[in-house]
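The block underneath contains the structure these notes are about, expressed in structure tokens.
Every protein chain but one is kept in place in this view of the complex.
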Amino acid sequence: MTTFVRRYGTLVALVAIIAAFSIASPQAFGTASNLINITQQMTLLAIVAIGATVVMAVGEFDLSTASVVSFGGIFSVFLFKLGVPAPLACLAVLAAAGVFGAVSGFIVARFEVLSFITTLAVGTIIGGITFWLSNGATLFGDIPAGFRDLARGKSFGIPILTFWLIGVAIMAWLVLDKIEIGRRLYAIGGNREAARLAGVRIVSNTMVAFIASAVLAALVGMLLTARIGSASPTGGGGFLLSAYAAVFLGMTAFREGEANVPGTLVGAAIIAVVGNGLTILGVSTFMQDIITGLIILAAVLVRRTGAQGR
Amino acid sequence: MTTFVRRYGTLVALVAIIAAFSIASPQAFGTASNLINITQQMTLLAIVAIGATVVMAVGEFDLSTASVVSFGGIFSVFLFKLGVPAPLACLAVLAAAGVFGAVSGFIVARFEVLSFITTLAVGTIIGGITFWLSNGATLFGDIPAGFRDLARGKSFGIPILTFWLIGVAIMAWLVLDKIEIGRRLYAIGGNREAARLAGVRIVSNTMVAFIASAVLAALVGMLLTARIGSASPTGGGGFLLSAYAAVFLGMTAFREGEANVPGTLVGAAIIAVVGNGLTILGVSTFMQDIITGLIILAAVLVRRTGAQGR
Amino acid sequence: MTKPEPDLTLRADHAFLTLRGLKKHFGGAKALDGADLVVEAGSVHSLVGENGAGKSTLIKTLSGLIVPDAGEILVDGLPVTIAGVQHAESLGFRFIHQELSLVPYFTAVENAFIGRPYPRKGPFIDRAAMRRTIEETARSIAPDLPLDIPVGQMTTGQKQLVEIIRALIGAPARLIVMDEPTASLSDGEAARLHEAVKKMSDKGVAVIFISHRLDEVMQICDSFTVLRSGCTVGAGRIAETDRAGLVHLMSGREEVRGAAQMPAPDSPVVLRVRDVPYGSRGTQVSFDIRAGEILGLYGLVGAGRSSLMKLIWGAQPHAGGQIELDGKVLRAGRISDRIAKGAAYVPEDRRNEGLITSRSIADNLAVSQLPKVRHQAGMPWTSRRKMVERSEAVQSTLSVKMGSPWDGPLTLSGGNQQKLLFGRWFGQATRLLILDEPSRGVDVGAKAEIHALARRFAAQGAAVLMTTSDMDELMALSARVLVLASGEITAELTGDSLTPTRVIDAAFQHQTEKETQV
Partner (left out) sequence: TDVNILTPYMSSIPTNDMVQAFKTEGEARGWNVTVIDTRNDFAQLASRMEDTVNAKADAIVLVSTTAELIADQVALAADAGIPVISLDGAKAENVAVNVTSNNFDLGVQLSEALFTALDGKGNIVKFFHSAHPGVYQRELGLDATLARYPDINVIAEHFVQVPGPVDNGRVAMENILRQYGDQIDGVWAAFDDPGIGAELAFEAEAPESKAIIMGIDGNEQAVDMIESCTHYKMSLRQDFAGMAQIGAQQLETILAGGTAESDEIYVAAVPITVESLGVDCK
């Protein structure tokens, strides 16, 4: 029992939180439709967090994420305004993001510059480019309906956004856990020197991780734009810390100390559920913050209780 | 020569940047009064960054920094509005911050929860408290002139804020480099398990580091309020990433891979000089971002060129 | 092969691998200074030399990790430039590096495949096939090794076994280089490794075997090369030399070996351990160590020796019972309390538990004794001058081969790193010395120094508790031995009953019991 709690503590915490809110608000919170809706609300955060998970698998941070999300939104609308057809525009956005990721990954791995400062610098540059593309303004109009449909509406009663989440999560899980490259990324993250001694190519594999993170962030930028119908040059600002919170919550969830996709999903779900539940209960903003902080602490500590003291 | 560039690369970069701006704008940038003014402008960032340096010495992050800065400003004005005398109010603010730091440090060290998620959660709670104290609004009025004088005016032609920077930097440098506790903190940061087995007390020393970081952040919150004459519940938001940028720039500056006070000062100076210089040259915001990012990359890469490839 | 050939370099044309005139310097230090090595196909070749002689550096040139400044490498008589790890792998070279390099979150199975082609089912990794591949090898080398737990949770010895298995699986190798593979193995496991080495060489695989355990070198190797200060000073066939000859070539000196001594019968008890619950079954242990005594702890890999020593050191709180030092009760789980009362500890895994690699040598030597390097008593200011003095004292007493005290410890060779861990306790009035594999990876000369040191501590009235996997060392230092098996003390041997055979029997006792029960 204690072993169970220790092993799956964070998951247990999620279930407990859902149970508690369901009891507090059976009609509004504890309904199938609300729970389904939460999956849609958590999608954007979760996809950014999955990107962060891949980068953390190689033991690095990507702080350019927020800028890339904003860039993804602005650059797509910028291209629409130029009359570029939607599919082409989407490809261009993802490709540009891929280039940013490749640059960060290359600098980090080839020159062994700390990823923290590298991605902060690259993120600042991307922020500048985004401001330049948008003139600092929120862009609205000229967004094709087909593009907007990427993130709105439902199919079989399930929000389209939820399908994106499922798709990205399965892909990332397969890549990290089921195919060779995932093992290489984790080897680099777990012991870079050992991986190098074993002949794992550090530069190219690290680049792959940063490219994945950037491409997913840009995808989120586009989905956000599709969802709200406009793009702001600072629209991605809110994602960075919450995404890493989700990853770190998830690192305590299943495998100790390793960023992993199922864990990140649990982490993102905790954040989304708490936000949803507290708003439904009408808790004031400052109380929401205090309670959210306490719940996150509790969720990571539940794993720890009973762990041997030092 | 190359060894010199490699060893002091980031410092060389700072000097080069100052030289370049001085040539570009001899009347406005390259004057003694402007350079002195930069030391004042960098003070707040640098003090937050010094706090971050102490936490990074034990190998941890403190992401509650931004919230504590905001808290420091709001709580002091809140106390002034209640009529609490300034010296008492300042002590109360620092003490409260110390308690926050102690809680984070204790959770991180005693339960071995990752500092990233711990301080994010604690920061969220502090943010909630700050909103509650301020009702979400920017507070002004009722700030005693004596308090405001802590951060304005000059003495012997040097801004008062610059004295704060000098004082805090010297203190922190002595603590980290000259007295015993510093060696203990670095030992923990270098190899926590080895330090523990060598008899270094992990919990109490880690708590000291987090307390230092929180107290310095709260001090900055008060100095900020004294400087601009108001306190916003989100006023500290801009400090987090730049402070860590300064620390990471500094880690490449002198001692490889170790956060250190002189390095952090160089890092903070680079950020401040670039911001000041580009504004004086009238470079537009987005171009400022792009150039700032490139300069930071160049500053860390200059250290790396010639370093053996892998 | 009828007539023995004293100088193998003369027969380089028959060799599978030849290294000629290798040079490599790090800053001012010459790690290799004209080293030669000739290895015949299917032979087990021993590379010996003192700590810092350049052995590890030499083999790193073979793995492509280090590019030599001068000299050439010939494979099958043809010169090659080894461009990197993968190139070395493609030449059929496999390596067990001296410092453990494993991914802590990965299991043994996952670690074994890093950098190797994975078996696949469609696009996916075939975990079952991975496990099957390593099971076979694991069975012959280490039947008890848990394959499915993260290696971070394993003992040092178990990790060592994982490294060995890793080098043995996969595409057939032409050369396996083992840099001190047995440093943390006890005789049982080492014997199994020796068999495996034999099997490989029978199949025509060449083995370069680096070890400071000269007895095993004599036993399993065919030929040898001796390095001194980066230079080859001798080579030949093992059959034509002896242990003393090797030692002489390595150091130019003779080997000193002492004998274990019992303390005087009336000497007081220094360490008293009473009813401390320990091990998975929570059995209680009790024992005493008297002033001047070196108590040995023996057991197989994973028997629980290190855990017991850590418990006494206060690294984990114990749930009951009592530990006393000089009659004073030690606070459970409080290391600083023990240091204050004069206890000292040398951990077994120097990289992960011992050294703070990001800090200088001087810092590593001062970290447990910071008040000793104060400018002035009572003030917390640290004196750099005193730190340097302390480093110099350690350097000369233990003959540590090092540059500046402000260099990082990773610039030292493995054996010299080990000496730093001893140096940490210099200048303390030591009452209890806890040694976990104290001479792991140190050369015979330094081993003698370490032994002399342990004896000196004991002679000054300290109690010494030592674990070693090296039977010679055990016999040389301890007149009383506790044997652990699966977390329980299975025997206490002393006097006439203390013989290597009895010790090993007791260590295996539990296992045989388990087997007979099944």
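Per-chain residue numbering starts at 1, and chain names A, B and C are given in the order in which the chains are listed.
Keep in mind that, in the parts below, a contact is a pair of C-beta atoms (placed from the backbone, for glycine too) under 8 Å apart; a residue touches a chain by one contact, two chains touch by 3 or more.
Predicted model only: the values in this text are computed from it and were never measured.
**Q** Please pick, from A:98, A:144 or A:237, the residue that touches the omitted chain in the full complex.
**A** A:237
**Q** From the list A:110, A:152 or A:178, which touches the chain that is not on show?
**A** Reading the full complex, the residue touching the unseen chain is A:152.
**Q** Would you mind spotting which of B:152, B:178 or B:201 touches the chain that isn't drawn?
**A** From the options B:152, B:178 or B:201, the contact with the absent chain belongs to B:152.
**Q** Just one of A:34, A:64 or A:104 touches the chain that is missing; which is it?
**A** Considering the complete complex, A:34 is the one touching the chain left out.
**Q** Touching the missing chain, which residues of chain A?
**A** Contact residues on chain A toward the absent chain are 25, 28-29, 31, 34, 37, 41, 44, 131, 135-138, 140-141, 152-153, 224, 227-230, 232-238, 275-276, 279-282, 284-285.
**Q** Counting contacts across the full complex, list the positions on chain B that touch the omitted chain.
**A** The missing chain touches chain B at positions 25, 28, 31, 33-34, 37, 41, 44-45, 131, 135-138, 140, 152, 224, 227-230, 232-235, 237-239, 272, 275-276, 279-280, 282, 284-285.
Note that in this section only the chains that are shown with their structure count from here on.
**Q** CA centre of chain A versus CA centre of chain B: separation in Å?
**A** 28
**Q** Let me have the rounded angstrom distance from the C-alpha centre of chain B over to the C-alpha centre of chain C, please.
**A** Centre-to-centre distance between chain B and chain C: 44 Å.
**Q** Send over the residues of chain A in touch with two or more other chains.
**A** 196, 309-310
**Q** Which part of chain A faces chain B closely enough to touch in the complex?
**A** Per the stated touch rule, the residues are 63, 107, 110-114, 116-118, 120-132, 136, 196, 202-203, 241, 244-245, 248-249, 251-252, 285-294, 296-297, 300-301, 304, 307, 309-310.
**Q** Can you check the complex and tell me which residues of chain A touch chain C?
**A** 174, 178-180, 183-184, 186-187, 190-191, 193-201, 255-258, 308-310
**Q** So in the complex, the part of chain C that touches chain A is made up of which residues?
**A** Within the complex, chain C touches chain A at residues 63, 65, 84-86, 88-89, 95, 97, 101-106, 110, 113-116, 118, 120, 123-125, 150, 316-317, 333.
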